[in-house]
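After the structure tokens below, expect a handful of questions from me.
Note that one protein chain is taken out, while the other chains of the complex remain in position.
First chain written, first letter: the chains are A, B and C, and each begins at residue 1.
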């Protein structure tokens, strides 16, 4: 489970995660208020430059932005008809630029460091939230994903082996019940290994 | 007895070659399959009712190509998994047994009647309405057998059906398997289960390395493990 | 060796009486526990590190009452479950082993060092960064052992640790258990695992019905099952 991280050693990669998060938020807000095409062009150029500096493989970049592009193919004409083509064009430009910036963050920051940053942001709430438990929950969830997919496969196999197909229900109920029992066993293992120390 | 044939069957999961050129003709009443962990036993027997489709070669049951006629073949072949939890698909014991019959177009009456008979035959009558997941390991394994045999398959394939059982329950299941009129194919690590079997096949690294009467095959396997 | 005592321990799950007046003093190096499915073995050994709290009576380890000092006791007692899938709690092999240590307030350095040593000792060094769920059954069982022994417990309790293994892997785990300097308590249905043990206890219907050297106890158990 390596996530969407695209490995590298550039300044963008090495910048502290919290700083990147702050810059990203500022950037998205700024992009959101741009009203002139030339301003947007400058913003887009800045983002593009950052992609080049970070040496993101074009294919990885496109994979992140493509879903939004598809959407724009449909939304832009609607907006054009409703509000005029300049507005529609600006909206599309702002969205693509902001999406690219957010994608850049995701592509240059490991999941681990994002989670660490989240934990640091939660620290002021330490009275209510136990950062240690959260770290444990994260790892446990990543462990549980293959466990759940295995359970789904096994239930599907069992149904097939018994020559039946059956409804959504006959799949969902055993998957959920077995997941719960598997979780119980995991919980016991956590206790046995000293979790509630 | 049915005739199950493997014809030049090979299989790979991704890069990993798991079975290599298997040719087999299974016609005996009781057949055992043994081999080390990861040798390919489960993959092999799963092919008999189409849970795994071979990368190349064909598997057929009574002349029916499993790849093409999976539906028909699954009515002939009952399958028992190692972990009985895998097999329980309904909340209660009775519902789980009835589940197999429900899709066969039987009348409600006949379903009830056959389910009740199965509950008695496998000593589960007292647990009909129990949540199936709360049975003991041995009882679950019995439920798995009941739920499959209620549909009266011609062939029963069981992949390590006694792993969690004590000696008495294991013997009980062994006796059941031996007493059945159906053809039985059993994968196991417990040699005692294969007593009285007609044929034992040893798999190693995805190939058949010994095949014959139980004594000879098991001797060959023991030599392999030493 | 540690001293584990059961003092008038009884237990019921709801209506169901599972253990009845157990009195035991376990001081031997290697102790086996056998008994029929549902006789209460798992319930009994789970009490040793407080996974189940007895309805009445006390269990203690080296004088520490498990009910009151669960935290201290769990540092002394490592536990291995039957199904290794359910005790792998972290995504990769190395992380899973390190998990046990992380809770002990060791330095990062010491954690890395002890984890690496354990990876080597159990032949898992080549798999350190592999997703744990992709290991074979035997490797998973070894990982379970490694993850528990890395914390260097004084007592190791294992509840049927070899059920899914072939004869070679089972022997490997058996040899490991026998070679350990720690006190070992093993529940099993496979008598071969108990070779060379110092004491075997037979449980039937929640009570101790035989207790002594392996030969005598196993004979008594066989007679019981016949």
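Here, a residue touches a chain if its C-beta (ideal position, glycine included) is under 8 Å from a C-beta of that chain, and two chains touch if they have at least 3 such contacts.
The working rule: contacts and distances are computed from a predicted model.
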Protein that the absent chain corresponds to, by UniProt name, given "phosphoenolpyruvate--glycerone phosphotransferase", "Biotin transporter", "Glutaconyl-CoA decarboxylase subunit beta" or "Ion-translocating oxidoreductase complex subunit C": "Biotin transporter"
From A:53, A:111, A:131 or A:156, residue that would touch the chain that is not displayed: A:111
Missing-partner contacts on subunit B, residue numbers: 91-92, 131-133
Absent-chain interface as seen on subunit A, which is shown: 1, 3-5, 24, 28, 32, 64, 67-68, 70-71, 74-75, 78-79, 82-83, 87, 91, 95, 98-99, 102-103, 105-106, 109-111, 114-115, 118, 128, 130, 133, 136-138, 140-145, 147-149, 152, 168-169, 172-173, 175-177, 179-184, 186-188, 190-191, 195-196
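The rule we apply is simple: only the chains that are shown with their structure count from here on.
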Touch-based graph of the chains, sorted into line, ring, star, complete or other: complete
Averaged-CA centre spacing for the pair subunit B and subunit A, given as whole angstrom: 43
Computed distance of Cα centres, subunit C from subunit B, in Å: 31
Between subunit C and subunit A, distance of the C-alpha-averaged centres to the nearest whole Å: 40
Multi-partner residues of subunit C (each touching 2 or more other chains): none
Subunit B residues touching subunit C - in the complex, by the definition given at the top: 35-38, 82, 136-139, 160, 163-170, 189, 222, 225
Interface residues, subunit B side, partner subunit A - complex: 49-51, 71, 74-75, 78-79, 81, 83, 85-91, 99-100, 102-104, 133, 147-148, 151
Complex contact set, residues of subunit A against subunit C: 1, 139-140, 142-143, 146-147, 150, 182, 185-186, 188-197
